[in-house]
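Then we have subunit A:
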Amino acid sequence: MSVNDIDTRKPNVLEVENLSKSFTVSAGSSGSRKLKALDGINLSVRKGETLGLVGESGCGKSTLARTLMMLEQPDSGTVRFDGQDPFAFRGKALLAWRRRVQMVFQDPFASLNARMTAGQIISEPFATHRDLYRGSAARTKRLNELLDLVGLRATDAYKTPQEFSGGQRQRIGIARALALDPDLIILDEPVSALDLSVQAQVLNLLNELQQQLGVSYIFISHDLSVVRHVTDRVAVMYLGRIIETGSTEDVFDRPLHPYTAALMSASPKLDPAMRPARRIVLQGELPSPLDPPSGCRFRTRCWKAEDICASLRPEETTSVAEGTISLGIPTVGPRDEMHMAECHFPVSSAAEAGLVPVG
Partner candidate 1 sequence: SVANSSASNSSGAAGAAAGDTLRVVLQQEPPTLEACESNLTSTGVVVRSTITEPLIERNPTTGDLEPKLATEWTSKDDTKWTLKLREGVKFHDGSDFTAEDAAATIDRAVNSKLGCNVEGYVFGDDDLKLNVVDAGTLEVTAPKADPILPLRLSFLEVVPAETSSTEKVREPIGTGPYKLDKWEAGQSINASAFADYWGEAPAFPKANYQWRSEGSVRAAMITSGEADIATGLSPEDNIGDLGVTFPNNETVALRMHGDTAPFTDIRVRQAVNYAIDKEAIVASLYGGRDKAAAQLVPGGVVGHSESLPVWPYDPEKAKSLVAEAKAAGVDTSAQISLVVRTAQFPKIEELGQVLQEQLTQAGLNVKLKMLETSQHLTYQVRPFPTDDEGAIMLMTQHGNQAGDAAFTVDQYMTTKGAQSAFGTPELDKLIATADAATGADRQSAFEKVFSYQNDNVVQFAHIAHQTGMLGLAKTVNYAPNSSTSDELRLAEVTPAK
Partner candidate 2 sequence: MMMEVLESRTHKQTTAEKVLEVEGLDVDIRTPKGTVRVVGNVSFTAYKGQTLALLGESGCGKSVTAKAIAGLLDPVASVAGGSVELEGADLNAMSPRQRREVAGPGLGIVFQDALTALNPVYTVGTQLGEAFRIHRGMNKKQALVEAVELMRRVGIPEPELRVFAYPHQFSGGMRQRILIAMAVALSPRLLIADEPTTALDVTVQAQIMQLLRRLREEEDMAVVLITHDLAVVAEEADDVCIMYAGNVVERGPVATVFSAPTHPYTKGLLESVPTHAQRGDDLSSIPGSPPELQLIPAGCVYQDRCPIAAQVCREKRPELRPSGENQFSACHFSETLSAGAAPKRAAEPVASPQSAPTPQGENA
C-alpha cells in the first residue's frame, strides 16, 4: 500500500462536520468562562485508512478523540458513523456502536487498572457485551487469540500491568481495543510514552493489524516522523481548529499553512543532511484558548501576518496539483482528498517553509 494511492472508492467510516465543544472553566475571581476546545472541526476517515492528527499540546486533539468516543458531549456539529449519529443511540444500539469504535489511550500506565490482571483487562469489555462471547470457554479462547494477535503469551494473562514493560502495556491496551472487533480505532498518542527501541514494535503491530483486519485509525501524535511514517492523510490542528489537511506527503513536503511549515521545520532531524539550512523558530507561546486571537488564530505567532489576519478569518485555501495554489472554497472533488489550509498568505515553497536541507 502506498501513500499516494488513496483509494477513493472505499466508503467513509466516519464523517465529522462542524463539531464544536467548549468547556466551562472558572477563571479565578472573574467567574467562569467558555473555553472553546473544538471550534468547527470537519474531517472524515475512510475504511482501512489512517488519518493523522498533529498539533501543539493543548490544541484539542484529545478532546476531539474523546468527543468522538462520546466521552464528551459536543456543543454542536454532527458526527456520522456509517451515516448514523451515535449520539442519538440509546440502549442496545448504543452498545452495538460502542463495539465498533474503540480507543487506545495515550498513557499505557494510567489507562490500565493496576489492580487487574492483563487477562481481566482485555476481557473487561466482554462483561458489558455479554452476548458477544457466550460462556467462559469462548471468552478464554478469544482472549488467547487477542493475546496472540498483539504478540503476548497466554501466560501473560495472569500478570498485572506493572509486570509489563511500557511496550507490552501498550499492547494490552491495543488488545483491549481490539476485543470487540472495532471498525475504527482512535489512537491517542499510542507511542509517545514508549522508548524508541520499543516504539517501532508497536508501530509495526498496528500496521500489521490494519492490513489484516482492515480497520481504520485516527492516529494522534506529536512525533512528526512517526506520523509521517504511519498515516495516509494528515490533519494539522491549531487552537481547536483544523488548519490544514491533505495527504501526508503534501502536508509534510509542501505545507501551506505557516504553522505547519514551522512545525515541520522545527522538528529535529537525526540526519544532518536532512536538517534545514534555515530553521523557523516560532516566538511566543500558544495563546490562551480562553480568548483566542481574532481573525486568523495563528496571527500572533505568524511571521507573515498582516492587518487582514486580525480582522478576517481566512477561507480555506486549496492547493491543486502542480503546486499552484487557489484561494477560496474548493469547487471540485470531495474535500477530503484535497490539500487545503486556512490562511490568507499560504506558504508557497519548501524553501519558504524552511524545509530545504543544508546539503
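Going forward, contacts are C-beta pairs under 8 Å (C-beta built on N, C-alpha and C of every residue); 3 or more make two chains touch, one makes a residue touch a chain; residues count from 1.
Selection rule, in plain terms: all candidates are chains of the complex that A comes from, given by their letters.
Everything numeric in this text was worked out from a predicted model, so none of it was measured.
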Using the touch rule from the top, find which candidate among 1 or 2 meets subunit A in this complex. 2
For the subunit A and candidate 2 complex, residues of the former touching the latter: 1-3, 55-58, 165-168, 195-201, 203-204, 207, 211, 222, 224-226, 228-232, 248, 262-263, 266-272, 275-286, 301-303, 305, 354, 358
